[in-house]
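Below: one structure, written as structure tokens.
Excluded from the complex is one protein chain; the other protein chains are retained at their positions.
For chain A:
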Amino acid sequence: MRKVDLCLSSEGTEVILATSSDEKHPPENIIDGNPETFWTTTGMFPQEFIICFHKHVRIEKLVIQSYFVRTLRIEKSTSKEPVDFEQWIERDLVHTEGQLQNEEIMAHDGHATYLRFIITSAFDHFASVYSISAEGIAISNLS
């Protein structure tokens, strides 16, 4: 099967929830495939967003580009609806002054229909996420 970036709106992926919204920097910017656009948090932490693949996928590798994110927790669900999330990955990121954080995560047990990203703390009052890519394969459609 073909490995693709599963986290692209052009692949049918959607952001179905985000706790922060500046209409100039909406959460859709995370999956638009454009590294120049970003989503910003607009206040107190934790802040989160949920990505829906609209299909069963198996993720092998995640790459997250961000700034000022300190602690990131990722939960996943394999349900048809965005429920029953289980803890999957937790990372403490390093602050990289003047350049984007580029976090690569090799994933184990990457079966998912939804991913939930929770920024539990940050290095500043605000944080931003530029892109998330999930390398993997689409397994089956939701029926």
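One rule holds for everything that comes next: a contact is a pair of C-beta atoms (placed from the backbone, for glycine too) under 8 Å apart; a residue touches a chain by one contact, two chains touch by 3 or more; residues count from 1.
Simple rule for what comes next: contacts and distances are computed from a predicted model.
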Seminar exercise, completed: Among "BHLH domain-containing protein", "Intraflagellar transport protein 27 homolog", "Ubiquitin-conjugating enzyme E2 2" or "DNA sliding clamp PCNA", the omitted chain is listed in UniProt as "Intraflagellar transport protein 27 homolog"
Seminar exercise, completed: Checked against the full complex, the residue among A:E81, A:E104 or A:D124 that touches the missing chain is A:D124
Seminar exercise, completed: The missing chain sits against chain A at residues 21-25, 35-38, 40, 42-45, 67-68, 98-100, 121, 123-126, 128, 130
